[in-house]
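The structure under discussion appears below in the form of structure tokens.
Every protein chain but one is kept in place in this view of the complex.
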Amino acid sequence: MDISVEIGKIKLKNPVMTASGTFGYGEEYAGFIDINELGALVVKGLSLLPKEGNPPPRIVETPAGMLNAIGLQNIGIDKFLKEKLPYLRQFNTPVIVNFFGDSIEEYVKAAGRLSSADGIHGLEMNISCPNKEAGWSVFGTDPQVTYRVVSSVRKATDLTLIVKLSPNVTDIALMANTAEDAGADAVSLINTLTGMAIDIRTRRPKLANIRGGLSGPAIKPVAVRMVWECYKKISIPIIGMGGIISADDAVEFMLAGASAVAIGTGNFINPGVTMDVLSGIKSFMSAEKLNSLKELIGRVEC
Amino acid sequence: MDISVEIGKIKLKNPVMTASGTFGYGEEYAGFIDINELGALVVKGLSLLPKEGNPPPRIVETPAGMLNAIGLQNIGIDKFLKEKLPYLRQFNTPVIVNFFGDSIEEYVKAAGRLSSADGIHGLEMNISCPNKEAGWSVFGTDPQVTYRVVSSVRKATDLTLIVKLSPNVTDIALMANTAEDAGADAVSLINTLTGMAIDIRTRRPKLANIRGGLSGPAIKPVAVRMVWECYKKISIPIIGMGGIISADDAVEFMLAGASAVAIGTGNFINPGVTMDVLSGIKSFMSAEKLNSLKELIGRVEC
Amino acid sequence: MAKNHFLLTAHPLNTMPSPDPGQFFMLSVDSRLDPLLKRPFSLHRLVLGDLQFLYRVVGKATNILKDKKAGDIMELIGPLGNGFPVNEIEEKKPVLIAGGMGIAPLVALAEKFTERQPVFFYGARNAEEILCLNELESIGITPVISTDDGTSGRKGFVTDIVEEFLYHHPSSSFDYALYSCGPKPMLETLSGIAMKYKIKAYMALEESMACGIGACLGCVIKTVDGYKRVCKEGPVFLSEEIIW
Partner (left out) sequence: MAKNHFLLTAHPLNTMPSPDPGQFFMLSVDSRLDPLLKRPFSLHRLVLGDLQFLYRVVGKATNILKDKKAGDIMELIGPLGNGFPVNEIEEKKPVLIAGGMGIAPLVALAEKFTERQPVFFYGARNAEEILCLNELESIGITPVISTDDGTSGRKGFVTDIVEEFLYHHPSSSFDYALYSCGPKPMLETLSGIAMKYKIKAYMALEESMACGIGACLGCVIKTVDGYKRVCKEGPVFLSEEIIW
């Protein structure tokens, strides 16, 4: 059975990835799973300079989901390269670095810096994080701005470039199209839906940042729909995510058009979820007598 | 304690309404609650001519939510006026008619027809139903088209005009603003988020219509966020909905900025939910020593 | 009870109209949001005022249901929908046809018909999934059994055996009336048979439901008069109404 898949220049031994921001820099999960068994590992979003992030409370549970407003806290690219990347290099699992910037210039600089490091296999541009107000949040919602930032980053790196799309848009397929036209090797979707929760007794938002990003099983139907809509319109691969907690969920995303899947919130519920999903995909394929992921990807019958 | 509230020219004795499409034409719930106790009753969306709707399956449960693709099945305005409205007239609860059309002309005609009937207190324009492909679905996602259809309907009716917004947009406050500028007396939000679910064994979408509208507790964080964003930008009242199943949920929407709330999917889970929410709001207000809804609406402390 | 099949006895805490065979109830296992919606279950039997439901464990709600303990309290609404017509057809001979879990409502119906000595056909996948034989026996009914794999009764589809019966037992002195519940393909075949032999067939259908009371329009099936709600106009329909 062949469950390998290619995302740009990266060859994944299997389609099960981790979603940025939910898997730290890998170490935290080493006690629960064999990192070598992952299709790819995507690290917490990085920026040129370290970011402090938002004050707590940063997370709140919602029906079958959760809101987070971490505020992109990260140690910065330099510290990552020095302190975290060496650890990750020991595994034979491709490392994909999620990153973001405050301006096109910063995106380009960050991509450049990351591209010269050894042991990074791909870059995932976060143009969609809904946690921060103002300026850069529009990167992922205005096609023209998206085109500019993606094509600029494209020129700055030879690594596989994945653009991570925001679901908080009217027309997701248009955004995917734009990313493809601007030179992306793949798109990943979906990032979190913007949400809010209020404590009715204190009358205060449950998150210090007021709004946060909704993730987990609650958003799966929206994510599957968006993957399907994008699959019909683009020819680069899609990494599907949003509420995956089981192999059945992963297969659903693949039928909708995802070449690979990423698991975020699911790791919190079950730190071994990636391995459970991986073995579940294999069992499903043998039960259904499938030899390759090609027989699954995009094969929903409408 | 004053829990009455005004939406345009309609005076509601309390803020608890039903959401269109989930409460039939009222009769079905008469065995479970006293219709006279409702703040207002919103009926299933009507069009000039009857509509057959989509083939089954039309609904599927999702994590803490459900997808529906009813396809706007309805008996048409004429039959409604003749067969259903007389029943509703017996109650002293305002009746709000949800309606839609295939073209601006149809919207205008429908609004005109409904406005001449006796016993209808307000109109709720559905410009947002995500269940039908093509043409009219853009009414609710393109501000210019929204402006045109709302202002045309505005000219055709003296009844209180509520515009029901789609959440499947990049900027909900812009849509609310547009509705206000075009003459709406209130906006209601949110309609369902577009979603999809696939049966991995049959490989077919779980809904015959492929995509459907996601409702229920799963979407509450998105709905609360949107109400809050709109409240800051408009001065007409907001009817908040999306995942309300308890008085706490209703109060959360009011703190975010809703003057009244509507309950949809919650009715399916508990056919007496509207009455439970109503009495829960009252208990909450007396526990918190509040005398009027004004002390709640929009009073989240950010 | 066979593997994965359970009987739930519910003692109503409020008064309710007495349910008819073929009517159903919407049941929530508890107030948690997963599963979210109530689930429909047909009345299986009415025993001293208690409601019995016979169900197969297939997913979220039924898995939780099977672990309930005596004394647990659950929310039910019902009886809902229209049951099988029983009195309208006094001159006719009832022929009951159950397929798989379709046995659930047909036991209550058989009880109503005992004096008229109904013919009872019962098909299932295998011997393990043949249920309720004792219950049927206690009301004097010995069903004609068939299984897909031949492990009990005759091997083959129950519809073939029904057709054979009708072919070999034509009657001039009375009409037959078919009463059936089971998987859609079976009901569709039966519908064809009923048409061929010009007999009335009443069948209880299933569709995914949200409200169960006619409000959401979620549970429709196509009929000669357009879409009809299984929960309100059904779940029992006359086969000739249905467009398969």
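So that you can tell them apart, the chains are marked A, B and C in the order they are listed, and the count of residues begins at 1 in each.
FYI, a contact is a pair of C-beta atoms (placed from the backbone, for glycine too) under 8 Å apart; a residue touches a chain by one contact, two chains touch by 3 or more.
Since the structure is predicted, the reported quantities are computational estimates derived from the model, not experimental observations.
Engineer: Who does the absent chain touch among those shown?
Structural biologist: A, B, C
Engineer: Using the touch definition from the top, which of A:G122, A:G195, A:G216 or A:G257 touches the missing chain?
Structural biologist: Within the whole complex, the residue contacting the unshown chain is A:G216.
Engineer: Pick from A:M1, A:I269 or A:C302: which residue touches the chain that isn't shown?
Structural biologist: Spelled out, the listed residue whose C-beta touches the missing chain is A:I269.
Engineer: Could you tell which one of A:L48, A:M66, A:I200 or A:M226 touches the chain left off the display?
Structural biologist: A:M66
Engineer: Which parts of chain B face the unshown chain closely enough to count as touching?
Structural biologist: Residues 63-64 of chain B touch the chain absent from view.
Engineer: Could I get the residues of chain A that touch the absent chain, sorted low to high?
Structural biologist: 21-24, 28-29, 32, 44, 52-53, 55-61, 63-66, 68, 70, 73, 216-217, 265, 267-271
Engineer: Contacts of chain C with the missing chain: which residues?
Structural biologist: So the residues of chain C touching the missing chain come out as 32-34, 60, 64.
Simple rule for what comes next: only the chains that are shown with their structure count from here on.
Engineer: Chains touching chain B and chain C alike, please list them.
Structural biologist: Output, common partners of chain B and chain C: A.
Engineer: So which chain ends up in the middle if you average the CA atoms?
Structural biologist: B
Engineer: What's the chain with its C-alpha centre farthest out from chain A?
Structural biologist: It is C whose centre lies farthest from that of chain A.
Engineer: Roughly how many whole angstrom separate the Cα centroids of chain B and chain C?
Structural biologist: Computed from C-alpha means, the inter-chain centre distance equals 36 Å.
Engineer: With centres defined as the mean C-alpha position, give me the chain A-chain B separation in Å.
Structural biologist: Computed from C-alpha means, the inter-chain centre distance equals 34 Å.
Engineer: For chain A, jot down the residues that touch at least 2 other chains.
Structural biologist: Within chain A, residues 63-64 contact more than one other chain.
Engineer: Would you mind listing the residues of chain C that make contact with two or more other chains?
Structural biologist: 33-34
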